[in-house]
Structure formats: C-alpha cells, structure tokens
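Sending over a structure as structure tokens; questions will come in a sec.
Moving on, here comes subunit A:
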Amino acid sequence: MGKLKTLADLKRIREETQAKLDLRIKGDSPEGLVQVKVAMATCGIASGARPIMDFFIDELDKRGIGAVVTQTGCMGYCYAEPTIEIQLPGKEPVVYGFVDRKRADEIIEKYIKNGELVEGIIPVNYEKID
Partner candidate 1 sequence: MHLLVCGGTGCRASESSLIVENLKRELEEKGLAGEVQVIMTGCFGFCEKGPVVKVMPDNTFYVQVKPEDAPVIVAGHVIKGRPVQRLLYVDPKSREHIADSKHMGFYRKQIRIALRNCGFINPENIDEYIARDGYAALGKCLSELKPSDVVDIVKKSGLRGRGGAGFPTGLKWEIASKNQADQKYVVCNADEGDPGAFMDRSVLEGDPHSVLEAMAICGYAIGASKGLIYIRAEYPLAIQRLKVAIGQAREYGLLGNNIFETDFSFDIEMRYGAGAFVCGEETALIHSMEGARGEPTNKPPFPAESGFMGKPSNVNNVETFASVPVIITKGWEWFSAIGTEKSKGTKVFALAGKINNVGLIEVPMGTTLREIIFEIGGGIKNGKKFKAVQTGGPSGGCLTEQHLDTPIDFDNLVAVGSMMGSGGMIVMDEDDCMVSIAKFFLEFTVEESCGKCAPCRIGNKRIHELLTHITKGNGTMADLDRLKNMCNVIKDTSLCGLGQTSPNPVLSTMANFMDEYVAHVTDKRCPAGSCRDLMKYSIILDKCVGCTACARGCPVNAITGERKGPHFIDQEKCIKCGACFEKCKFGAVLIN
Partner candidate 2 sequence: MRARLKMETIKLTIDNKQVEVEKGTTILNAARKMGIDIPTLCHMHLHDLNIENKPGGCRICVVEVHGRRNLSPACITKCDDGAVIRTHTPRVLNARRTVMEFILSDHPKDCLICPKSGHCDLQDMANRLGIREIPGQEIAEMSTYRKDTSPSIIRELDKCIMCRRCEMMCNEVQTVGALSAVNRGFMAVVAPAFEQNLEYSPCTYCGQCVAVCPTGALTEVDHTREVLRAIVDPTKTVVVQTAPAVRAALGEEFGMKPGTLVTGKLVAALKELGFDFVFDTDFAADLTIMEEGTELLTRVGKFLKGDKDANIPILTSCCPGWVNFFEHNFPDLKDVPSTAKSPQQMFGAIAKTYFADKINVRRQDMVVVSIMPCLAKKYESQRPEFAVDGNPDVDFSISTRELAHFIRQANIDFNNLPDMDFDRPLGESSGAGVIFGNTGGVIEAAVRTAYELHTGKKLSRLDFDELRGMEGVRQATIDFGGFPLNIGIAHGLGNARKLLDEVRAGRSKFHAIEVMACPGGCIGGGGQPLHHGDSSILKARAKAIYEEDKNKPIRVSHENPYIIQLYKEFLGEPNSEKAHHLLHTHYFDRKAKIIIKQ
C-alpha cells in the first residue's frame, strides 16, 4: 500500500476495512439491526443449519440489509431444526422452525423486509438469561 494522496484514498480504505470489521461494529451495537440467530448445536448442524447460516449471511449482505447473524446453542426445538430466531429492531424475537433455503428466502423478503409474519413460527416458551 502506498501513500494516501487524497481524502478519497482514505475513504476507500475506510470502507474496505469497515466491511472487514462489520462483525465487530454490528456486534457492538446490534440494537438498530436485524439480529438473526441460528441454532448451531449438534441437532441443528445435523439438520443443515450451517448452509442456512451461510445463506443468511450472504443474502442479507447482497440484499443490502443491515443485519447481524450469529450462532447460538440448541434452543430446545430439536424436532424442528434448523431453527432460527429473528429479532427486528424494537420488536420481540420470533423463532422459526424447519428453515430451508426456500423458507429462509421467504423470511428475508416478507418478515425481515416488511414485517409480515411467515409460516413456521414456534411459540417461545423460554426466557433468556440476558
């Protein structure tokens, strides 16, 4: 990397690196973002949670949605894996079961983008510790 000659050079580095720091920046202040938690326990992984998580990471980015995708442990709905929890800013989290690519796409388009509930919601029956 050579000298930065203009402010535009500086801006370019800023933007490039910000993308790399995305995880940290979003993780630091997730309140204004869509939070997607993918259950990644043995049950989830066995049912294909990893490709679903990758799908969310890639697609949310492609579709320009500010979101933070994290993994979480078993939510207890092993019968319905892969399960994901979505929390829209300022709203209560919603858990979806049996999430495959098709449903994931639907969740992004309908729920995340427009707030329309999609089929497959699992009623929440636990409380979070934090």
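Assume contacts are C-beta pairs under 8 Å (C-beta built on N, C-alpha and C of every residue); 3 or more make two chains touch, one makes a residue touch a chain; residues count from 1.
Candidates were picked such that all candidates are chains of the complex that A comes from, given by their letters.
Remember, it's a predicted structure, so these values are computed and weren't measured experimentally.
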{"item": "Options 1 or 2: the chain contacting subunit A in this complex", "value": "1"}
{"item": "List of subunit A residues in touch with candidate 1 within their complex", "value": "1-7, 10, 13-14, 16-18, 20-21, 23-24, 26-28, 30, 38-42, 68-74, 129-130"}
